[in-house]
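Encoded as structure tokens, the structure appears first; notes follow it.
Every protein chain of the complex appears in place save one, which is left out.
Now for subunit A:
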Amino acid sequence: MKRKPTRRVAVIGAGLSLFMRRALDTGKELAYYAASQALQTAGIRLKDIQAVVMATAPDAFDGVHMKGEWLLDGAGGVGKPYLRAYVGGGSGVFSIISGWMMVASGVFDLVLVVAEEKMSSCQPHPQGAFLTIFDHIIERPLGPNLLWIFSLEQQRYMAAYGIRNEDIALVSVKNKHNALAHPAAQVAAQLTVKDILDSDVVAWPVHRLMVSPISDGAAAVVLASEQVARRLSDRPIWIQGVGWCLDTSYWGNRDLAYPRYVEKAAWMAYEMAGVTEPRKQIHVAEPYDPFAYKELHHLEGLQLADRGQAPEDLARGRFDRTGELPSCPSGGLMGVGNPIAAAGLMKVCELFWQLRREAGARQVPGNPERGVAQAWGDLMQIGTVAVLGVR
């Protein structure tokens, strides 16, 4: 991936709804809150927007088939070119990759990107919606539970590198603590490793407090071409690089201890951004953390820690908000909440605020100039990566 797009693209506004367990608000209304706020902070109106991207994960969550189309009006897409970006849990970051393509191609100058999920509709538990993502011949007869797969992966990660469950529980402690400073957070808390490991075992080695919650919520950003961004914003945040990659659909054929597809996606984005030494050139990271071990897994895939070493780095405070490389300063999915697609885009919003130094009590120290956001999903096989920076 040596080719570079000629048109640069910036984020010039961001918005977020509250994340909560069950919102009275419909998905359309949640999308409207986030989208209208993103427009407002960009200083533009809906009529200025030329095209809209909507990211939303499986239809089965909201219980509306073809919900991308159903959400159209809440996303501000009526009467405009409209695209649903859909790669499961990876959709939130894929949404700005899709919007970036629309602007970098030269077709549009102002694109609104919205992400929404209302998981509380799904009964008795949204996990049930995942039964049908497994191979219908080989795996579904066993009645697999989504948590099985993550527990199997975490266990393999632990076995491959001799990692203890205590080391992984520390992710929950860090992120739930970071989320205390996030005004939209659903599950912020001050907890200890003991609290995490005292919570129920869902599927060993995964405990209840090592899993992100069921959430309703929405997020949005406004993307602009360079010329328009410079006119509308005095502090545009540039999309310096994007990358994505899918591993095989047969999860039994993947390396469960190391996410190779995240590495490939990361290098695609880094090369586009001119990043050759990620650990020096990335100042703030928002890796995807739907499960506690996943943040560590992803930090390694993103080349921000050696393989199997992320737990040790975490324990010595490297990933704290005031550490050498703040990771999930927002509080992440473990702390802010996990309305699937919206959670990924929330990470992009967080980089926008961090790089503009508008993150308030969550602000990382120093002068962060470049950050990376990453999400993961589809059939647990995609990495979606975006590198953002101040220039």
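We adopt the following convention: a residue touches a chain if its C-beta (ideal position, glycine included) is under 8 Å from a C-beta of that chain, and two chains touch if they have at least 3 such contacts; residues count from 1.
Here, contacts and distances are computed from a predicted model.
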When one chain of this assembly is omitted, its UniProt record names it as which of these: "Zn-ribbon domain-containing OB-fold protein", "Sulfite oxidase-like oxidoreductase", "ATP-binding cassette domain-containing protein" or "Proline/glycine betaine ABC transporter permease"? "Zn-ribbon domain-containing OB-fold protein"
Considering the whole complex, which of A:Tyr33, A:Tyr270, A:Phe319 or A:Trp376 touches the chain not shown? A:Tyr33
Based on the whole complex, identify which of A:Asp200, A:Asp234 or A:Glu277 touches the chain you can't see. A:Asp200
Contacting the left-out chain: of A:Ala159, A:Ala315 or A:Ala361, that is A:Ala159
Per the touch definition above, residue among A:Gly106, A:Pro183 or A:Gly317 touching the missing chain: A:Pro183
Using the document's contact rule, name the residues of subunit A that touch the chain not shown here. 15-18, 20, 22-25, 30, 33, 37, 41, 60, 63, 65, 124-125, 127-128, 130-131, 135-139, 141-148, 151-153, 155-156, 159, 183-184, 200-206, 248, 250, 252-253, 256
